[in-house]
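Notes follow once the structure below has been shown.
Excluded from the complex is one protein chain; the other protein chains are retained at their positions.
For chain A:
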Amino acid sequence: MHLQKNTWQHTEQEISQLLEERILAQVTKPTRYTGGEFNQVRKNWDDVDVTMAFAFPDVYEVGMSHLGLRILYHLVNDQPRMAMERVFAPWTDMEAKMRQAGVPLFALESRKPLKDFDVLGFTLQYEMAYSNILNMLDLAGIPLEAGERDLTMPLVIAGGPCAMNPEPLAPFLDAVILGEGEEVLLEFLQTVADFRREQAEAQHTATGSVQPAGIRNTGTQPASTQPAGTGVYGDRLQAKRELLARLARIPGVYVPSFYEANYDAQGRFRELTPTHPDAPARILKRVVRDFDSAYFPEEPLVPYMQVVHDRIMLEVLRGCTRACRFCQAGSNYRPVRERSTERLLAQAEKLVQATGYDEIALTSLSTADHSCVSPLIRNLIAQNKDKKVGVSLPSLRVDAFSVDLAKEVQKVRKTGLTFAPEAGTQRLRDVINKGVTEEDLMNTVTSAFENGWSTIKLYFMIGLPTETEEDLEGIARLAEAVANRGSAILRQKGIKKGVKITVSTSSFVPKPQTPFQWEPQMARAELEAKQEWLKKRLRDRRIQYSWHDARLSFLEAIFAKGDRRLAAVLKRAWASGCSFDGWSDLFQFEKWQAAFEAEGINPDDYAYRPIAYDEPLPWEHLDIGVQRSYLIGEHEKALTATLTADCRTGSCSGCGVCSTLSVSNDLRGKKG
């Protein structure tokens, strides 16, 4: 299935012609691959010093819904001497056509092969997209292993939430950006640009060549057949090492090849040692300090096809300090930084004008937490009423206040509301520090039913630490209580329509850099038995039950807490045909099992083994600010079901983020 590298020799003109004349007509949803959307930036490469392709390892409609892409795309392209283009994972039909026609993976803007870029940057949003990363590299004709790539190939880098532990991808990546990309990326790209210029100049002097001494491959020759020993750095790998060393000196940049992993006799991870003088022992993540004035694109891309989040995304705040103990985003984006109402209103006005969207979504981890959310929503609605532009909230807290907000923004359509109590009993909710009581939930749904909603979705997790049968029964009981409350209210109001409650469970995945990182995942068979039990238990006709594939959660747990040895498994699984693992109809669990077997790696060691506090962890060199002592403390408190208050209003709980990263909670007003 995988073609030889040397057949991928098309220029952008040839690629364009093949697309327009042959390929696009044969695939589903061709606008995934055409580019040309409104507000797209297409630059002349002669006028820039550095080019980067932002790669999202999933289909277009998922990737284009990602706010980070929109921010970084426009941030880089706002720099006159830098260019950023986009690439997504081609869907299977497109991949087949491309391989058949020998079309290498290309970027949407210029249709140049990815091989021609200086930097290829993957965003790591979820572990189950890792096989797509390898597949995209292969489809681009780029060698998978970082060590096989010299500077005729792009630097392959990554960032995003899973960069908190990128170790399973370490052999494939040249560098990893830790923390909020907008803080680091320009510095990173400038370093690459400077290095390339110096190289070109040095080579110019050395050879007297009048050619712009391209150390960048123009795509006509595989790297290995190019004459070695030209240019001042002679050995191209040496030149690359020099560039990586410079990059490693940028705070927040991690160069995996500058470290060596050691394992003990039992095969446990022991330590990661720096092997290069420029490699710091710990890499501290970067974070936006002044979020209010931080860069935000006011003329973002507007896709043609319907994408998952097809609306204006107004980022109202970043971070969450509610301290849910399972939540990786909670660890990763601390502390809370809000944008001011004035700025948000001004941004919204420009965004409506520049995109023509008819909906503004207020996005963040928890929008109802913004200290000025009510006046913000009122003003936004007033500002946009005449244009028939609506406002929406992507997620709601479990409280009546959130329902009030939902009531305010809801134009009229009463689609369902979604709440996440996460666990079925008070005890277990206290374990995970989800500060929600049954009373909160009942008040919330009462308010929702009274205000005309009849469909409620409830999200829970199963397999949480300390979970017992009682907690499962609790899920069922809560769902029934909500359904009964709904039926009573609807009957009272004389509404004929019945209530509809959807209960959805995901399986707990212990994530690195959270208080539960030492916890094992619950065994797959046990999770499946619990799903079965709930399926039987939730017989009420008003209640629908759906659940996540436990096999997928198992793989997620392995890769979330994985080390470098998993790279071989990943590579083997991909080579045997795995990609789009997150898409249930394309997920091939047996192939993954076979890959573990063949590599002699026991997946259970990663997912099911409780880790002792004094054991070294494969991701501990990556410092996200939240300190180990705090995580241990939170873990211990979890086991005694003791709550931790939100530091934004109460006192500091000592997570360490503020002092380590020199930031602080930044709230813009009083609630109300």
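The rule we apply is simple: contacts are C-beta pairs under 8 Å (C-beta built on N, C-alpha and C of every residue); 3 or more make two chains touch, one makes a residue touch a chain; residues count from 1.
In the analysis below, contacts and distances are computed from a predicted model.
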| item | value |
| --- | --- |
| "Acetolactate synthase small subunit", "Alpha-ketoacid dehydrogenase subunit beta", "Radical SAM-linked protein" or "Phosphate transport system permease protein" - which is the UniProt name of the missing chain | "Radical SAM-linked protein" |
| Residue of A:T34, A:Q79, A:N379 or A:S395 in touch with the missing chain, whole complex considered | A:T34 |
| Touch with the omitted chain, as defined above, among A:Q13, A:S293, A:Q353 or A:S659 | A:Q353 |
| Touch with the omitted chain, as defined above, among A:Y304, A:Y459, A:W533 or A:Y608 | A:Y304 |
| Touching residues on chain A - with respect to the absent chain | 20-22, 24-26, 30-31, 34-38, 40, 302, 304-306, 352-358, 387-389, 411-413 |
